[in-house]
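Down below is the structure, laid out as structure tokens.
The complex appears here without one of its protein chains, the remainder shown in place.
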Amino acid sequence: MAENAATTHSGTPGTVTKRDFLQLVALAGAGIGAGAIAWPLIDSMNPSADVLAVSSVEVELAPIETGSGITVMWQGKPIFVRHRTAKEIKEAEDVKMSELIEPQPDSARVKPGHAQWIVVIGICTHLGCIPLGNKPTDPRGEWGGWFCPCHGSQYDTSGRVRHGPAPLNLHLPPYAFESDTKIKLG
Amino acid sequence: MAGLNKSSFTNPVVNWIDTRLPVFTMMQKEYGKFPTPKNFNYMWNFGALAMINLLIMIITGIFLAMNYQPNTQLAFNSVQHIMRDVNYGWLIRYVHQNGASMFFIVTYIHIFRGMYYGSYKAPRELLWMIGVVILLLMMATAFMGYVLPWGQMSYWGATVITNLFSAFPVVGQPIVTWLWGGFAVADPTLNRFFSLHYLLPFVLLGVVFLHVAALHVVGSNNPLGIDVKTPQDTVPFHPYYTVKDSVGICVFLLVFALLVFFMPNLLGDPNNFIPANPLQTPPDIVPEWYFLPFYAILRSVPNKLGGVCMMFGSILVLFVLPWLDTSPVRSARFRPVFRVLIWVWVASVIGLGMVGAHPPTGIWVVLGRVCTIYYFFHFLVLLPILGKMERTLPLPESISRPVISGNSGGGGGLPSGAAARPMEKA
Partner (left out) sequence: MMRTILRGVAAGALVALGLWTAPARAQDAPVPPQQVWSFDGPFGTFDMAAAQRGFQVYSQVCANCHSMDQLHYRDLSGIGLSAAQIKAIAAAVQVPVGVDDQGAPKLGPGTPASMFRAPFATVDAARNALGAAPPDLSVIVNAREYHANYIYGILTGFRDPPPGFKLQPGLYYNEYFPGHQIHMPQPLHGNDVTYADGTPARLGQEAHDVVTFLTWAANPEMVERKQIGVRVVLFLALMGGLTYAVKRRLWANVDH
């Protein structure tokens, strides 16, 4: 269909510019509006208030005997908390960096003054299995830490990988000591 | 390469796509250059508004479904969870909740416009009938959606409305049991209503596509109700009506926003804040406002089956409206009697709405019956007779004629003989 004869003339050039400017502003406004509409929808898929409310967990350390560990759930992940013996601490601190797959001193993996407590995310950095070693009956592997049954990765008492195929040390969750016998995860 | 589309787009990417899949050519034809009568008033905004509203409902619904639990033990609490804990969940839900009301307001005005300007008449009968299908789908979707929050009105609304089918002899009760998936409204019912409530809007979208496709075959009606005769009668859809529709969209969103942000529960029922209790019926069971006229028709008929039939009939009668209205003139502007009667009919619908909101006692019973009778009298008796009796006003020669008359060649003024047969192609 041909253009309407009545609409082919568009007034003086001046009005065209002004109309174009108005259109530009209106379009920009519509863009802002669309963005403002999109954000609540996108944000609704972020963790909701009830999920966030349990995103930090407090753990009582007092019941954990020296040399043993417990597993707690935090944000849907198992967290290994182990009370290390003096011998284990010394071994972990004395390891030469050159022997490690991902070199990291033990001091960087515990909180200052709380070297007896090692807290790691209990997920093997290879393919996501849960390593054994937190229960008294579990095998702990050659380095006395954790042993992953899936592909034989082994971790030391600092949670550092000592034997492949895992490429990285066990990750550390964010946590802080609320008191000497209580930590807060997250 | 015979199959390739010859694209006139200069952008190489657009051109490449368009030669293989001419979506851009189609969009250009249907929404760009599409010749549209230039004399629309703002009543012609409501189709676009309904389309926008459908999209708003689908989008907010998808996000609500991410957090909703279609289980009788969890449904009520999951809605509260959306309102309290999900980020902007209250906003998404209030938009969806009030969007249903906005959808019906917009659609009812859209339907009224079609009736006032005779948009259902030849050659747009099928376009109109597809529209009635859309209305039915909307009603089914809205009804099932209202059940999902699992409040008292949800539960009892579902019970009462599904029980309507029990009015049919022999097959009635088995149908109701089948609808419920049990012997009362319960988990299976809620689950299937959720499934269908999610499905039907997409069916609706498909039927809306057919509605638009049919519209683009026959072209739009216009306030004069006469056919487009020359290119002077039209303007391209874009930018003229895209911009005009945008004005309407802003006003629509403004009203919508006032509801959502300042009175989100104005159109809701307090009883739906009480979790569903199968052992206790609320004192007054009232459907959502947009169903009240039909609910009133149901209650106005003293016979159960009769009431159900009249209620469904009040919508089904719209399917045959193109043939009930025998007048050759489309627009009410040129039908002095119809122009009054259509408002009387609107008054009867509003009267029915008021009746539906009140307990059926005293004056409301009488009013309900009078309005019900008039509702059908209008369609089944007045319209067929009126088409034969009414002296219509003379029609203008063309859409551009009344405007340009006087300054261009050819008669000027309205030729009195033009009233005759506007639907015959010039």
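A few remarks follow.
Labels A and B are assigned to the chains in the order they are written; within every chain, residues are numbered from 1.
Following the convention adopted for this analysis, contacts are C-beta pairs under 8 Å (C-beta built on N, C-alpha and C of every residue); 3 or more make two chains touch, one makes a residue touch a chain.
Values in this document were obtained by computation on a predicted structure and should not be read as measured data.
Interchain touches from the omitted chain, evaluated on the whole complex, reach A, B.
Considering the whole complex, the residue from B:39, B:98 or B:119 that touches the absent chain is B:39. For the chain left out of this panel, the touching residue among A:26, A:45 or A:176 is A:26. The hidden chain makes contact, of the residues B:9, B:31 or B:112, with B:112.
One of B:175, B:274 or B:386 touches the chain omitted from the figure, and that residue is B:274.
When the whole complex is considered, the residue among B:4, B:171, B:247 or B:373 that touches the unshown chain is B:247. Those residues of chain A that touch the chain absent from the view are 4, 6-7, 9-11, 15, 18-19, 22-23, 25-26, 29-30, 32-33, 36, 49-50, 53-54. Residues 38-39, 41-43, 77, 80, 83-84, 90-91, 94, 105, 109, 112, 116, 223, 235, 239-240, 243-244, 246-247, 250-251, 253-254, 257-258, 260-262, 264-267, 270-271, 273-275, 283-284, 286, 289, 292, 333, 343, 346, 350, 353-354, 356-359, 400, 403-404 are the ones on chain B that touch the missing chain.
We take it that only the chains that are shown with their structure count from here on.
The distance from the centre of chain A to the centre of chain B, with each centre set as the mean of the Cα atoms, comes to 50 Å.
Only residues 1-7, 26, 30, 39-41, 43-46, 48-51 of chain A touch chain B when the two sit together in their complex.
Across the interface of their complex, chain A is touched by residues 33-35, 38, 59-60, 63, 66-67, 81, 84-89, 91-92, 231-232, 234-236, 240, 246 of chain B.
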